[in-house]
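Note that one protein chain of the assembly has been removed; the remaining protein chains are unaltered in position.
Now for chain A:
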Amino acid sequence: MPWGPLRDLFVEVLLVTPSIRLTDAEVRRGGRTLWTGLDLDVEPGEFVAVLGPNGSGKTTLLTVLLGLLPLAVGTCEVAGRAPHRGSADVGYVPQQTSMDALTPLRGRDLVGLGLDGHRFGLPFRGRAERARKVREALLQVDALDLADAPVGALSGGEQQRLRIAQALVGDPGLLLADEPLHSLDLARQRAVVELLERRRREHGTAVVFVTHELNPVLPVTDRVLYLVDGRFRIGTPDEVMTSETLSELYRTDVDVVRVRDRIVVVGAEDRLVHTGGGPR
């Protein structure tokens, strides 16, 4: 087949490898199917918000993309390859957790763990390079002044900035964020969203953003993946966030109201309560 390699080259040059490619994906946890038949391509630089009630499998999607949970059915590719543990292609920002006051870590240490904390062996090689990368990541989130501060003594917003630096230090093409705005005040939320927005604009990093609250990220969201009880809808916020679509997803009357630049969902509140556990 003389044209085989040529075709491959053509495909490689003209088509950009998607950051994520999920094909007919099904996930099961504890014998229960969370969602099935999910097809999703996320392009570099795209911002996808993942919404839905608790237990709908939002975080599980991230677990799959991190390579920690295999799909029951279908295929998953991250940057053109099967996801694997500790991949440098993927950065992860967890929900904000407070760190113990006497945790023996400084800002630079926390960020550094994101770079090579998963590697075994002696850390003798590439120390200067490591320090440079950590510095660069701190600079990206305006946190150079936190480099030597004990992480336990920092505020929630400062810790979250370090978390983002920790996720970015490996220069990932894909950033997964799990409720990173939770328990941050409005100003801090805005700062975090601005950071992610800048990152994807300047570095083409795709962002998958799990959240229960779309409004803080609405201006930067390209597409929404809305999951409810195994049903889902993918589209732009205007396509998905309508009374009709959400009523179908929730199988009950849901009203979606636009108030200025905010979207208010009425009728599904009891399913959207965020505090741990939730209705199911």
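Just a few scattered comments:
Heads up, the rule we're going with is that contacts are C-beta pairs under 8 Å (C-beta built on N, C-alpha and C of every residue); 3 or more make two chains touch, one makes a residue touch a chain; residues count from 1.
Going forward, contacts and distances are computed from a predicted model.
Only one of "Biopolymer transport protein ExbD/TolR", "Metal ABC transporter permease", "Spore germination protein" or "Protein FixC" fits the UniProt record of the hidden chain, and that name is "Metal ABC transporter permease".
Residue in contact with the omitted chain (choice from A:G74, A:P94, A:G157 or A:G267): A:P94.
Among the residues A:L61, A:C76 or A:V151, only A:V151 touches the chain that is left out of the figure.
One chain is missing from the display, and on chain A it is touched by residues 66-68, 84-87, 92, 94, 97, 99-100, 102-106, 109-110, 113-114, 116-123, 149-153, 163, 166.
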